[in-house]
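Removed: one protein chain of the complex. Kept in place: all other protein chains.
Chain lettering (A and B) follows the sequence in which the chains are written, and residue indices restart at 1 in each chain.
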Amino acid sequence: MAGRKRKAGRAAGYKLLIFGILTLCVILIAVFAPYLTPYDPYAQDLSNALQPPGPDHLLGTDRYGRDMLSRVIMGSRTTIFSALLLVAIITLAGGAVGIVCGYYGGKLDSFLMRVSDVFLAFPGMVFAIAAASVLNRGVLNAVIALACISWPRYARITRSQVLAVKDAPYIMAARLSGSGTWKIIRKHIIPNIAGQVIVTAVLDIGTMIMEISGLSFLGLGAAPPTAEWGSMMSNGRSMLQTAPWVILSPGCAIFLTVMVFNLTGDTVRDFLDPRYRGKRRRE
Amino acid sequence: MSQPLLDMRHVSISYDGETVVRDVSLQMNPGEILGIVGESGSGKSTLLRSVMGLLGSGGSVTGGEIFYKGQNITHRKGEEARKLRGPGMGMIFQNTGAALCPVRTVGDQLCECVREHTDMGREEIRGQAKELLGKLGLSDGDRILDSYPFELSGGMSQRAGILMAMILKPDLLLADEPTSALDVTVQKQAVREMMRMRDLYGTGIVVVTHNIGVVEYMADKIAVMYQGKLVEYGDAGTVIRSPQDPYTRKLTDAVLRVRRRQA
Partner (left out) sequence: MKRYILKRVLQLVPILFGITLLSFILMNVGTADVIDVMESSTGSALTEEEKQEMREELGLDRPLPEQYGRWLLRALQGDMGESFVSGRPVFPEFVSKLPATISLTVSSVLVTILISVPLGILSAVRQNHFTDYLIRFLSFIGNSLPNFFVSLLLIYFFSLKLGLFPVMGSSGGWKSIVLPTLTLAIAMASKYTRQVRAAVLEELKKDYVTGARARGVRERKILFGSVLKTSMLTIITLLALSVGSLLGGTAIVESIFMWDGVGKMAVDAIAMRDYPVIQAYVIWMAVIYVVINLATDLIYHYLDPRIRLGQEEA
């Protein structure tokens, strides 16, 4: 029995390693973007506008003659960093609310849960579109708009997890031995619920990348000339017929990045969640 | 001497390459009751499932052979296996309620089962079902048939389970921990009902349980399993009175102690 479990665990470990490295590569590209671009992503050269992909410009140029490859590399920064920031914000904010609600309960809990009900009543992007339109244009504002609508889900997950472990014997024991509330939360509750929340967060990164670039595509995120995948595609819309590469390069960049993050998310889930591991084994 | 009803020869079973049951040989005649006892994880339920051909994916009989009425059923598959389940052998589960689809009535599922094997009409099936329930001491058969599984009490749903398993009058009834989920008073009743089935239809019964009291009361033969192996096998009286294996001795001691205290 033990041998098989270890084997399955090891396979998941290898998968995690591979996708982890891929994710790391994507993030490294974003971090070192300014050093990786072959051309200046913002330098316009109208004589070289709308060049198809070729040896000089591997992914072609846009209508201002800017190198697409450089812009796609540079755009990874905006898109990926803002998605990571967004996920970090909603995990921390939602997690904090969830812990407070789950641990203390009472009136504060019911109030905050009613508030989150109201946020959850807005269908997905609708509220984000409205919020982003009220705020001024900018990636950060798109992040804020999406954070507004996404935190309640994390609060819900965290709260139910806290409720599940709150009355466990080992926490009772800690309480009886005189540990303070903060210590119990830090030492016993957070380590026990972190797994599920992290899995949710990692699985969400891909979705968030799509939503941020979606807002930018609508003109609610990154303001020009910032290189951002969604707004690059929006700018290329009118040239779909004549210069499809202007759309295809950032589009494929989004697709591949989202895929890498989704694969990693799935693997992290399989790796951290013993239930999934056990399930696969028995089926 | 007639042919044995069930004959297992040196059967080994493994799940995903891991041996769960090792070299078990058992034999029972028509109308006999065989009790298999052992703690959880000893492989007794797995053995039962291998007879039904329901080991599930990952599980397979890796050695030995299983004969039902002289027919080798070890590796039968698909339709052949399905046709045997129901008319040939029926099964009673620990939790009968869970072994029935929660959103369909008992009668509906009973008809489905019977019509898979015969071309009886619904009314005819219901008639037979009520007759069988009558023999189990239930006059109000319609109530059980028109109920959803969750509406039945423990004792009622165990009767529904017996009904489901016996409606096609199989020669072999396999009972997997049939009493473990029941109250003590209902347990006794369920045991009597199963024995009544044997008396009425000459059904051979294999009952798997960790409750040696049940086995002692019902069984003609007893098999004791421990860690996937058969450690003791013989006539009920012999096994209870003079167990050979140390593990069996521990089990029977417990029963005897209880009896002494009651006396």
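Rule of thumb we're sticking to: a contact is a pair of C-beta atoms (placed from the backbone, for glycine too) under 8 Å apart; a residue touches a chain by one contact, two chains touch by 3 or more.
Because the structure is a prediction, the values reported are computed rather than measured.
The chain omitted from view is touched by exactly one of B:164, B:191 or B:212, namely B:164.
Of B:18, B:112 or B:235, it is B:112 that touches the chain left out of the display. Taking the complete complex into account, A:124 is the one of A:13, A:38 or A:124 that touches the chain left out.
For subunit B, the residues touching the absent chain in the complete assembly are 52, 54, 56, 82-87, 90-91, 93, 95, 98-104, 109, 112-113, 116-117, 148, 150-151, 164-165.
Against the chain not displayed here, subunit A makes contact via residues 114-115, 117-119, 121-131, 133-135, 206, 210, 213-214, 217-220, 230, 233-234, 237, 240-241, 244, 247, 251, 254-255, 258-259, 262-263, 283.
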